[in-house]
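Apart from one protein chain that is not included, each protein chain of the complex appears where it belongs.
On to subunit A.
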């Protein structure tokens, strides 16, 4: 049964190869991709069930026992993120045909899409630091393919910056792996953790330096202050479905990597590293929210809202207690779903109103009530109003913060939640309310088709909030498992 661990990576690769055979035949590719995605989602649900009932699944690549081979580790954290990824991807694949032009779809959209899913799942599953780099490259390559789809002037310009910043941080990642290798002589994460433990306390300084360097790499990918400047422009230019995938998945891979290495490997000098996270989390929240309030472009508002969410997740890692970690994981899951949903809704709104500019928009709710109310619920979920899922995550995070006596952090987090709500409600009040505007779309059925996949994501998000009772025990299990560390190390290295 160990081979289950490879399925989240290999299934989308196979699908991407199959759909690449008929690029021009959209009437084959579209239904095929939808069927693939639904089947894969079923498989992932089965694997999740399997992991939670029988314990974590570890696959040693090629039968080479760790630390010599590459380990794929499906533990409680990674499987839940893989499942969320597949949920979002399923919604996206139903959204794509209505949002993209035929021309864009024919330029191998579905191939890149499946490769992106494969890369993201691989990054979640792998237990090897160098392999993590490889999967980062897989997902980045796919994202380069997706970001240039459409070939617009601004799009190419912004993708150039996106590629350059990612290329630079990837090279830094390789360098950091080299540092780690020279220090401990291994790149398997469980093995690194074990060897780092045996380094005497007076030599731990170099470990912290490497930790910060690695944090820098992941912080670029995750868009943490002050390294978020590349994000807003490059996420706003592509098609909404591509933005949804990027916003929901790519930055989250970065923050997941921080999660993994700073709960497993670099845990000996939390006074330096994790305290740094708390400060950066505060600044990330503040600056992200200021960005969101500064613009009238509706898509840019959502894009800027990615940044404070990353701040919230980082805050839990910085607190490094059980409540904080539970809150972070919950918030990570919730944010992946709701960000994708909001991007999809904004795509529908732009089609409905025919403009991105909030100052020219009004009264959209009169023509499209479902879209309006879904967006309203989405805003409340994002801001963390009870009983929705954002509230549960924030409640845990704030409880964790108060346990540690981080009063300033609590205040900043609460204040930025309020400002997030303001930035979202601004769209609702000015875009949806008011006089019915001129120049609304003449094609309402397209807007309805775009709303349906978002409805699916919003309902999952509502379930995460209202049904927190059923989800929370699993999340608590993950956080105590992460704090424990020994289960991960011993299951990977038992061979």
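Observations, loosely collected:
The rule we apply is simple: contacts are C-beta pairs under 8 Å (C-beta built on N, C-alpha and C of every residue); 3 or more make two chains touch, one makes a residue touch a chain; residues count from 1.
Rule of thumb we're sticking to: contacts and distances are computed from a predicted model.
Chain not shown in the complex: UniProt lists it as "Multisubunit sodium/proton antiporter MrpC subunit", one of "Branched-chain amino acid ABC transporter permease", "Multisubunit sodium/proton antiporter MrpC subunit", "Acyl-CoA dehydrogenase" or "Ferric reductase like transmembrane component". Set against the missing chain, the residues A:82, A:177 or A:261 yield one that touches it, A:177.
Across A:5, A:77, A:148 or A:329, the single residue that touches the chain missing here is A:148.
When the missing chain is restored to the complex, the residue among A:75, A:105, A:158 or A:194 that touches it is A:158. Touching the chain that is not shown, out of A:204, A:233 or A:459: A:233 (per the contact rule at the top). Residue A:187 is the one among A:7, A:44, A:79 or A:187 that touches the chain not shown.
In the full complex, subunit A touches the omitted chain through residues 130, 133-134, 137, 140-141, 144, 148, 151, 153-154, 156-160, 163-164, 167-168, 170-172, 174-175, 177-179, 181-182, 187, 233.
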